[in-house]
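Every protein chain of the complex appears in place save one, which is left out.
So that you can tell them apart, the chains are marked A, B and C in the order they are listed, and the count of residues begins at 1 in each.
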Amino acid sequence: MALVTFLEAIRDGLREEMERDERVFLMGEDIGSFGGAFKVTEGLQDRFGAERVIDTPIAETAFIGAAAGAAHMGFRPVCEVQFIDFLSCAYSILTNYVATARYRAGLKTSLVVRGPSGGYVRGGPFHSQNPEAAYLHTPGLKIVAPATVRDAKGLIKAAIRDDDPVLYFEHKYLYRRIKDDLPYGEDIVTPIGKARLAREGKHLTVVSWSAMVWKVLEAAETLEKEGVSVEVIDLRSLLPFDEESIVTSVKKTNRVLVVHEDTRTGGMAGEITARINERCFEWLDAPVRRVCAHDVPLPYAPTLEDFVLPQTDDIVKAARWMVEY
Amino acid sequence: MALVTFLEAIRDGLREEMERDERVFLMGEDIGSFGGAFKVTEGLQDRFGAERVIDTPIAETAFIGAAAGAAHMGFRPVCEVQFIDFLSCAYSILTNYVATARYRAGLKTSLVVRGPSGGYVRGGPFHSQNPEAAYLHTPGLKIVAPATVRDAKGLIKAAIRDDDPVLYFEHKYLYRRIKDDLPYGEDIVTPIGKARLAREGKHLTVVSWSAMVWKVLEAAETLEKEGVSVEVIDLRSLLPFDEESIVTSVKKTNRVLVVHEDTRTGGMAGEITARINERCFEWLDAPVRRVCAHDVPLPYAPTLEDFVLPQTDDIVKAARWMVEY
Amino acid sequence: MADAPVVAGLARGQLHELYYWMRLTRTLEEKLVALYRQTKVVGGLFRSLGQEADAVGSAYALDRTRGDILSPLIRNLGSMLVQGATPIEVLRQYMAKADGPTHGRELNIHFNDLDRGFLGQTSHLGDMVPVMCGVTMSFKLRREPRVGLVYVGDGAMSTGAFHEGINFAAVQRLPLVIIAENNGYAYSTPMAKQTAVRFLADKAAGYGVAAEQADGNDVVAVYETTRRAVERARAGGGVTLVELITFRRKGHAEHDNQSYVTREELDAWEARDPIDRYVRRLTESGWATAAELATIDARVSGEVDQAVAACENEPLPEGASALTGVFADPPAADLEWYRRL
Partner (left out) sequence: MADAPVVAGLARGQLHELYYWMRLTRTLEEKLVALYRQTKVVGGLFRSLGQEADAVGSAYALDRTRGDILSPLIRNLGSMLVQGATPIEVLRQYMAKADGPTHGRELNIHFNDLDRGFLGQTSHLGDMVPVMCGVTMSFKLRREPRVGLVYVGDGAMSTGAFHEGINFAAVQRLPLVIIAENNGYAYSTPMAKQTAVRFLADKAAGYGVAAEQADGNDVVAVYETTRRAVERARAGGGVTLVELITFRRKGHAEHDNQSYVTREELDAWEARDPIDRYVRRLTESGWATAAELATIDARVSGEVDQAVAACENEPLPEGASALTGVFADPPAADLEWYRRL
């Protein structure tokens, strides 16, 4: 066994897939000898050479477009976006070209775009974003966002093996803050589209993903002491997401709270709420509710960031309200 | 009185605002002597000169970024995107720079981005999009989408006068298909954020906007004959949207269907459903449901496009299901 | 003897081929106009009148036997034909037929066959430059002596995607030829409102890539110039930006009456019509006889007519066929709740 961080799990996943499949190569800014802004790809250029770990110019549209072209020819490129906030620069080619390539004309488009997402690190409005909602609306894309070390590895491997374009959002707050024992070289592949039951419970279902799962679990501990038993679903795949697991849980607990770090309006919780309402209307004993960031660009000051982003205490209070409803 | 088309109403709105406020100027591809791909700006360069009706290179990021810069200096630019599908090319600067400029540092950012949206015209995947969901998620932006000739004029004027950046989506199917009597020069200003009650009814509320409103009204006629009385809310402002009008109606009818032309997953109906669920849970006699496009890129062939996009008949069937629930 | 090079390394038969492809382009487009007027073309119709030499000559410089791949624009029908796209495919696309290459999903010449060597464009201008970077990266990574070619218009060169792509290709020294089509206009916008440079080839200097320029209405010159760029790319010399100077003699699309272009300009360019010029050159130089050309013309007409006849009455796709193929691994059928009632 080896105790690895969330970040190392991603790197291990990349390395193992590059070893097993020579069609896999990496592109991104500063990912080569420097190993990336967060050092996720550290050592990989030494190991696989500069042809398979390619430093690019600052041009997200260029390298994501190039990834698509290489994928059409049978490669499986993995692009790193230095901060996921800069994925917006490739929004057009990603949603229009990449996402539709298979549908339009059967082009192979197996590629992964990954990068550090999320806040709680005083990164300010342009180094803290959670962009899932911007892509949720795009038929042809898949989106994953691991919360655990195991899934960090399992989902990067699954994403690389997937025949469709996958966005892989890795929460930078988790990079070095969580560790787990993963046997060296264990071929962990987390199925895309399947949620993880992070905690069993009876009174309330909380649906969440990425770093928020840890705050939800923390809240669940507190609530347990108050006699409130919370079931926690870690969605991990956001597109497609595991409607069945949510439905099963809601039919059991009859109450559901969706918690995400992203802003509320137009955030992913809306879609989840709509699906729950469509599938479990008769089972709901309380409205589906959301705990999310306030609808503002994420500010820099710790006091402001902490206020804007959802905190454990917010989840606890919301959960109490739900079970008392 | 003058019978004007939807398209002429937009042009009249632009012209009137340019006349009353010299800070208003227009930018876009081919909008000058050519008058734009759809001729919305026809005649305006003759009237206001090439300095106020500016032909730009094919560079959506450049001219929307430039609009922001000019707005900071006190101007009120209006940008035309030739097809709204190409707004994606400015996604990054619009969501990151433009939308946050006021919040970050109090910069004046009064600008409008307008362009033809929507399908039913055999435009294929890149000339038919409804991009509201991609921007819904951006604090700092406003979005409007008129359904009537009167609101086409009233909302373009309101958008130009608004002190915040406004996206104005004009459905190209309506351009020359609907006409209304608008007194020449009447200063119509439709308040942003307020819905229009397009039809009163008792049994079911349908929330919709843009070209879909007309299909919903057609469906309502059919349903009326079957004894089903449908209340139709034309949202017209999508961000912010008029939650109060929806809530009032739902509390009356106890059933609500959201109809939009855009694809389902991640579409705007999710957010609306979540809000209704939050505000009217106790009043709902049936789940909130959605009639939307199928989750695929919009195909070109008439048979395919008609299948993928929501049709009047789909709305009728859904409404029947709702009232029978 | 029949294979001996006559001009620009091209044998007599090849010179005839060039004529064939240009004539096929024009005849096919003219047929499409007729079908458009009969409302059989579903969407818009885009002409390459006067630009046939540009598309055909440049594509002909690729080596199909080696697997070269190009990505055309809307006005490069000729280049797709050279690469092996067939008239019936193009007709089916325009008419949105079920049996068309995209089964009615995409329009006009937006379709692909990487085996034959063409990757259809999408509408967002500039995007194919980055994508072709990836295609040519694959050649480089696999050590294949293949070359890519991508077209970009004077207007499209203003896009960020073009810039990011050509710069990426330059830095990576990819085997990519970029054909900059200077046809005077982007929709109604003259080149002077698109860029402050005199020639599109001037842009090469900003990327550190080779530049070439040719008369886009002279098919042999286009061929020769592009060929030089292709050979440079194949030899590891990296990117060339090839400017072809030509003129768009029709409106942006069939509905555009081109009011912004003067009669004189149109007349001047009509006088330089690439097919007429080539016919004169072929016959005056003795490279082809009038009879040979007439035979080609007849063959082209026959092929186009036959293609039209074969597909004109074909059905459109079934509506429900729209639902498959978004993903490689499709989710269960996605028929909506109210359609399941």
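By definition in this document, a contact is a pair of C-beta atoms (placed from the backbone, for glycine too) under 8 Å apart; a residue touches a chain by one contact, two chains touch by 3 or more.
Quick caveat, the model's predicted, so the values are computed rather than measured.
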Visible contact partners (per top-of-document touch definition) of the missing chain: A, B, C
From B:18, B:40 or B:64, residue that would touch the chain that is not displayed: B:64
Sole residue of A:77, A:125 or A:193 that reaches the chain not shown, by the stated touch rule: A:125
Residue among B:45, B:82 or B:100 touching the omitted chain: B:100
Residues in chain C touching the chain absent from view: 158-164, 167-168, 170-171, 173, 192-198, 202-209, 238
Chain A residues touching the omitted chain (full complex): 29-30, 32-34, 37, 55-59, 61-62, 82-83, 85-86, 88-89, 122-127, 289, 291, 294-297, 299-304, 306-308, 314, 317-318, 321
Missing-chain contacts mapped onto chain B: 25, 51, 54, 56-57, 59-75, 77, 92-93, 96-97, 100, 102-107, 110, 139-140, 142, 162-164, 240, 278
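Methods note: only the chains that are shown with their structure count from here on.
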Chain whose Cα centroid lies at the greatest distance from that of chain B: C
Approximate Å spacing (C-alpha centroids) for the pair chain B, chain C: 36
Interchain centroid distance [CA atoms averaged], chain A/chain C, Å: 40
Contacts with 2+ other chains: residues of chain B: 85-86, 88-89, 125-126, 289, 295-297
Per-residue overlap in chain C, given as positions that touch at least 2 other chains: 102, 105-106, 110, 122-124, 160-161, 326, 337
